[in-house]
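Handing you this structure, nothing more for now.
The complex appears here minus one protein chain, its other protein chains still in place.
Labels A, B and C are assigned to the chains in the order they are written; within every chain, residues are numbered from 1.
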Amino acid sequence: MSELQETARKLLSEGTVSVVIGYEEGPRGVRPAFITAPAQADKLIFDTRCVQNLATYLNPRRKQVAQLGRAAVVVKGCDARAVAGMIREKQIERGNVVILAMRCGGVLQNPETNSELTTQTVSVRCGGCTVREPKLFDHLLGELPPEPPVNTHRVEQIAALMKMSSSERWTFWTEQLSRCIRCHACREACPMCFCVKCTAEKSQPQWIDSSSTPQANRAWQTMRVLHQAGRCVDCLECERACPEHIPLGLLARYVADSVERRFEYTASDDPTVPAPIGVYRTDDDEEFIR
Amino acid sequence: MNIYQPHLMRIREITDETVDTRTLKLEFEDSSLAEQFQFSAGQFGEYSVFGEGESTFCIASPPTRAGYIECSFKATGKVTQALRRLGVGDTVGFRGPYGNHFPLDEMKGHSIVFIAGGIGLAPVRAVIWNVLDLRDQFKNITIVYGARSVGDLVYKRELEDWAQRADVKLCLAVDPGGETPEWKGLVARIPTAVEQTVSTADDTFAVICGPPIMIKFTLPVLEKLGFPGDRIYTTLENRMKCGLGKCGRCNIGPTYVCKDGPVFTAAQMRKLPQEF
Amino acid sequence: MSDEVEPGNHHAWSPNVVAFVCNWCTYTGADLAGTSRLKMDPNVRVIKLPCSSRVNPLFIIKAFERGADGVIVSGCHTGDCHYSTGNYHARRRFAILHDLLQFMGVEEDRVTFAWVSASEGNKWQQVVNETTARVQQLGPFAPSEKQNGGVQ
Partner (left out) sequence: MTHKFFSHQGLSSLVADLLTAQTRVIAPVCAKDDPAQVDYQLIQNVEEASFGVRLPRRSLKEFFLPPSEVLLHYKQTKTGVEIREVPTVAPPQVIFGATPCDVAGLAAVDKVMNWDYRDELWFGRREATTIVSFLCNVMDSTCFCTAVGSGPEATTGSDVLLVPVDGGYLAHLVTSKGEALLQSYGLPVNEAMMATAQAAQSAARDKVTPNLPAIPAEFAGWLARNFDHPVWKTLALRCHGCGACASVCPTCHCFDIVDEHESVDEGVRRRNWDSCQTALFTTHASGHNPRGSQSERFRQRIQHKFSIYPSRFGEILCTGCGRCSRACPGGMDLPTVVAELVALSQAKPEVSGQ
């Protein structure tokens, strides 16, 4: 029995938690598991296919998960940042969740391939990871694997876009966002999207039209990524959920880079570090203001 | 003309029923349509404000009054708020009539008890006037109507009219605390008002509409009086977009409110999954 | 009117610019520019808000969506905010919006962020005229999308 399975079993049998949210072998690869009985704890696994950010299930909108009772959740370092984000923004209480943090050596970009981690197969978000050994945890589990290889695909894409002219970038995004069907799957899968009523659903006034038109699609994605500025944990759940395969990770990463450059903030797994939007410094850069 | 395209109608009259409830009297712009248009009491339509969207309400006027339709609505959402901003002479869209209706033919020759709460009087009012316009074809007519407070009673002029009529037994009620010093009706909730007003279920149909909680507590009263489930009629509402059985959201289990309803008997309601 | 003009042939065309300004400094500054009879391009429509921090990025997006070719966002100089810190917060949000708009292909010159105080009528004149001139140079914003409101 692995350290993870053992810890989960103990938490359940001692009654510390009612459910352990982790990963299990599903009919088509890894899927989330909701383990409620100690005997089922041996279903839990953790490997490079465990891409999904399970912190999403702690999101207060998941009423049916909350109904299961106090939860323990299996997180990678990157996912722990989402847990920290929800604690920071008062969506969950630190004491109400048991964090089973896994030491992580990177995950696959496409978990269906189940291959070795290489510069081609590793997730674009794993390069330069600073949270391989998460700091937010109740139990820190597993051996620390070696550093993951670096997949530079996304960095190169962003660099290539920034080399283009404005009108070329405009054309690129118009084409990409023209596919958006406004299903809002990106929002539903996002751990940090927990507004009780999303701006996109407000109709008085209707800030963002609900139809798939170039303007409304652009308004929706711009609004969403702006609202995620300094809050996004770069878990890429939005991109994974998108049935139209829009490269939403490019927008997320670009904004995260901008936040980092301007406010020296990267998504943190420390819930006491304030998010950059909501605080300010009197000497913030204002080179763009006349 | 595709099935989603509305007819254009003009607002001829506006009546404020309560602080937030309003009745519009609508006439077809196309006079030939006005002549052809037929419906039955209980049916609904999709009313639209161009640029704001469509909203679903029953037709609140009786089919016996040709040439116009009326709708009553509470200004809550985007469309109803926009409807409220319109004035006499403005244009609205209308699609319909859709859905089934109250079985007036079946009720002929019998007595009817109408029970309504709040704005739930709107669909019932269509049947009441339909029946009163054909008064000699029905036996006793009883109306029990109540609201949270005197200010929440709708169709106040018609309530007076009904009160004057010798061929209608009218019982008005407001919830405790909702009465005014001048209030002459009952101070009671609907189930109590029904208990006090209705004495027999013999040869009688019941038509009931109002908030779910009111219906929930009134049905046992009716059953105790001896109304069988298939002689109690009510109308349901659910969020709808098309009204045509295609947009896929008004169903309660296998039952589509827009096609199988909106009028259901209490017996049918009991068989529906509890998802409304 | 903007739709009928070929890109590159801008002399007949004149841009629509929407300005979101704070009530306390910039609006008063703009008022001063007006009462001082400073000559300004007539292309700018001013929308007055309590504070620059009231400017939701959606206002700017919506302005472009509904026909603006350029946008000005302006409020009190930092340290001068009527509400003490509103513009410090606004500055952070605008910084990200500024970067993101560029990444999405909106020319930097279409959106002007400026601090204009109540006494800076001249600066307001400058902001208006320079923004109008720059947007004039760039031409209409996304003309292909303005015609029929989008895809069929």
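As a convention for this text, a contact is a pair of C-beta atoms (placed from the backbone, for glycine too) under 8 Å apart; a residue touches a chain by one contact, two chains touch by 3 or more.
Source: prediction; values computed, not measured.
J.: Among B:17, B:52, B:70 or B:152, which residue is in touch with the absent chain?
T.: For the chain that is not drawn, the touching residue is B:52.
J.: Pick from A:1, A:164 or A:181: which residue touches the chain that isn't shown?
T.: Considering all chains, including the one not shown, the answer is A:181.
J.: Where does chain A touch the missing chain, residue by residue?
T.: These residues touch the chain not displayed: 26-32, 34, 52, 56-57, 62-65, 68, 181-189, 201, 209-213, 237, 240-245, 247.
J.: In the complete complex, the non-displayed chain touches which residues of chain B?
T.: 1-6, 8, 10, 29, 48-54, 76-77, 80, 91, 93, 237-239, 241-242, 244-249, 251-254, 259, 273-276
What we mean here is this: only the chains that are shown with their structure count from here on.
J.: With centres defined as the mean of C-alpha atoms, identify the chain lying farthest from chain A.
T.: Here the answer is chain B, farthest from chain A.
J.: Distance-wise, how many Å sit between the C-alpha centres of chain A and chain C, to the nearest whole number?
T.: Going by mean C-alpha positions, chain A sits 34 Å from chain C.
J.: For chain B and chain C, let me know how many angstrom lie between their CA-based centres, rounded off.
T.: Taking the mean C-alpha position of each chain, the two centres sit 51 Å apart.
J.: Would you kindly tell me how far, in whole Å, the mean C-alpha position of chain B lies from that of chain A?
T.: 49
J.: Please name which positions on chain A make contact with chain C in the complex.
T.: Residues in contact with chain C: 161-162, 166-174, 178, 199, 207-208, 211-216, 218-219, 222-223, 225-226, 229-230, 251, 254-255, 258-259, 262-263, 276-278, 280-282, 284-286, 288-290.
J.: Touching chain A in the complex: which residues of chain B?
T.: By the definition above, chain B touches chain A via 77-78, 81.
J.: Taking the complex as given, what residues does chain A use to touch chain B?
T.: 203-204, 206
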